[in-house]
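Of the protein chains in this complex, all but one are displayed in their positions.
Chain nomenclature is as follows: A and B, assigned in order of appearance, with residue numbering initiated at 1 for each chain independently.
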Amino acid sequence: MQHYTMNLTLKVWRQKNASDKGHFETYPVKNISSEMSFLEMIDVLNEQLIKEGKEPIAFDHDCREGICGMCSMYINGRPHGPWQHNTTCQLHMRAYQDGDTIVVEPWRANAFPVVKDLMVDRSAFDRIIQAGGYISVNTGNAVDANSTPVEKEKADEAFAAAACIGCGACVAACKNSSAMLFVGAKVSHLALLPQGAPERKNRAMNMVAQMDREGFGACTNTGACEAVCPKGISIENIARLNREYMMAGLTEDK
Amino acid sequence: MKWSELFTSSVGKKWIMGLTGIFLVLFLVVHVGLNACIFAMDGGVMFNKAAHFMGSNAVPRILEVGLFAGIILHMLQGWALELSNRAARKKGYAVPMGNKGSKWYSRSMGLLGTLLFLFLVMHISHFWVPSRITGLEPVLIDGKEYHNLYGEMLQVFQGNLAVVLLYVLGCFALAWHLLHGFQSAFRTLGLTNGRYLALVESAGVLFSVIIPLVFALMPVCMYMGWIK
Partner (left out) sequence: MLDSKIPSGPLDQKWTSYKGHCKLVNPANKRKLEVIVVGTGLAGASAAASLGELGYQVKAFCFQDSPRRAHSIAAQGGINAAKNYQNDGDSVYRLFYDTIKGGDYRSREANVHRLAEVSVNIIDQCVAQGVPFAREYGGLLNNRSFGGTQVKRTFYAAGQTGQQLLIGAYQALERQVALGKVTMYTRHEMLDVVVIDGKARGIICRNLVTGELERHFGHAVVLCTGGYGNVFYLSTNAMGSNVTAAWKAHKKGAHFANPCFTQIHPTCIPVSGDHQSKLTLMSESLRNDGRIWVPAKAGDKRAPNDIPEEERDYFLERRYPAFGNLVPRDVASRAAKERCDAGFGVGTTGQAVYLDFKYNLINKYGKAEANKQGLQNPDTETLVRLGKEVVKEEYGNLFDMYEKITGENPYEVPMRIYPAVHYTMGGLWVDYELMTSVKGLYALGEANFSDHGANRLGASALMQGLADGYFVIPYTIGNYLADEIATKPIATDHPAFLEAERNAAERIQKLMNIKGTQTVESFHKRLGKIMWEECGMARSQKGLTKAIEEIRQLKKEFWSDVRIPGDINEMNPELDKAGRVADFIELGELMCIDALDRNESCGGHFREESQTEDGEALRDDQQFAYVAAWAYQSDSNWQLNKEPLTFEIAKPSQRSYK
């Protein structure tokens, strides 16, 4: 890998708090190594801002290895930046060239209000999980793990759906701010496993109802969510959610 | 869950779009099939007979009511969804995502649908209104009187370049609308899985190319005088 350094122009959304109107600020950043991660580049800028007596840019980040789902920047018109199957923290500066201008915005959706600068409030996702994204099994109730064989392909598919990191890029990318990929992934994960079967109907109905209450839009199958999902969660999970939801609605006893 | 909830949730609303959409897709098959009778090159005999059957038999007449209901439901629900979906993001992005991840026509179903609505207004006033309400000139086939819908077609399209172009444009709008709508309806109804996905998708592409193409050929052929 050829290493190089670059100078960039950053246009970043600044917003003091939820009630502030917010605006863009432009910052030059110099001597950025192609080896840095995108967030390390922001670190460099923040250090510079603090030294200049200005306020650093607030952004969510934690594990910096692409798994916690906390980082959430909309970079040059794409959530998590230009790379496929990637989170912002794993985006590296070799994706850019000297002289580039990079525009960084927070996730935009009514259901994800801005907390500060690039941070948004994604607690709507937690509330959707509370509505049914679990299997009701109290600690100590479990039978032996190998007592229920699970078809390997189903287990693999459930795993692929469960790989969702809850970052919200799907919502950020969707023109409708729909959370269907997130909900579809969770409903699929649990519906594909025999352990999840008893609560299947209620889970699908209640999670969709909560999703609607949170103010997410409806899914129009444009596929933008799948394209930006850092974990490559398939849009097929949305079709499965639709199926689960309707089967639940049509076959309920009451 | 109450029945009403089933159809008013975000998933339920989409189900209405999918169901009516597939119903309209089926209607298109019938419509294109009947209209293709003009290509029989028999001066419109077969076509006028077919049109007569559709206009006089009870079954198609009842279905016609359903058709109008389906179209209206599809339109109203579509517009309502478009508005509420747009409202889910009050503050937009400075740099739009554009085609990074989705096709323009997938994102423009509301616009394409509205164009189709405008097209429909024109189309209905050209053919349905005269044939059902204001009346058409009769034509004698085998000693029996028929509405000369074929004659009406010739009259509308021959020597009328602007109208022909509008019809062709309408068919383009239909093609793009179907290109997304066909497979999307199946997804919305949860009728796809890994196994059938490729089948549904390729059927969708074929359908969205062939049907509008055949439709578009009708005014073009009449205008060019290939069908008399």
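Please note the rule applied: contacts are C-beta pairs under 8 Å (C-beta built on N, C-alpha and C of every residue); 3 or more make two chains touch, one makes a residue touch a chain.
Just so it is clear, the structure is predicted and the values come from calculations on it, not from any experiment.
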Among the chains you can see, which ones touch the chain that has been omitted?
A
Where the complex has a chain not shown, which of A:106, A:133, A:223 or A:249 is the residue touching it?
A:133
Tell me which of A:190, A:228 or A:241 is the one touching the absent chain.
A:190
Interface with the unshown chain - residue positions in chain A:
1, 16-17, 33, 35-37, 39-40, 43-44, 47, 49-51, 53-56, 58, 60-70, 83, 85-86, 90-92, 94, 115-116, 119, 121-123, 125-126, 129-131, 133-146, 148-152, 155-156, 158-159, 162-163, 165-166, 189-190, 193, 195-196
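Here is the rule we go by: only the chains that are shown with their structure count from here on.
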Whole-Å distance, chain A centre to chain B centre, using C-alpha means?
37
Spell out the residues on chain A that touch chain B in their complex, using ranges where they run on.
11, 13, 24, 74, 76-78, 103, 105, 108-111, 173, 175-178, 180, 205, 208-209, 211-212, 215-228, 235-236, 238-250, 252
Given the complex, residues on chain B that touch chain A span 1, 5-6, 9-15, 81, 84-98, 100-103, 106-107, 109, 180, 183-184, 186-194, 197
